[in-house]
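Missing here is one protein chain; the remaining ones are kept as they sit in the complex.
Here is subunit A:
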Amino acid sequence: MKVRVDSERCQGHTLCAMIAPEVFELSDVDGHSTAISEEVPAGQETKAREAISSCPERAISLIS
């Protein structure tokens, strides 16, 4: 399973990292998110899906 955060859409709501801290990390400076690695770590798939469905900006996509 692979995820990507669209940096143009992300506005730093931080919900993804709150829900799936092993999948997403936030910039110290502005709280904007990136996937720690494109490949979601084993066992984190449910949390990653929950993060996707909780993003207020719909900025996270499942790419495979």
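One rule holds in what follows: a contact is a pair of C-beta atoms (placed from the backbone, for glycine too) under 8 Å apart; a residue touches a chain by one contact, two chains touch by 3 or more; residues count from 1.
We take it that contacts and distances are computed from a predicted model.
A.B. asks: Would you mind picking the UniProt name of the chain not drawn here, from "sn-glycerol 3-phosphate transport system ATP-binding protein", "Methionine ABC transporter permease", "Cytochrome P450" or "aminomethyltransferase"?
C.D. replies: "Cytochrome P450"
A.B. asks: Which residue numbers on subunit A touch the omitted chain?
C.D. replies: Answer for subunit A: residues 9, 11-15, 17-19, 26-31, 50, 53-58 touch the chain left out.
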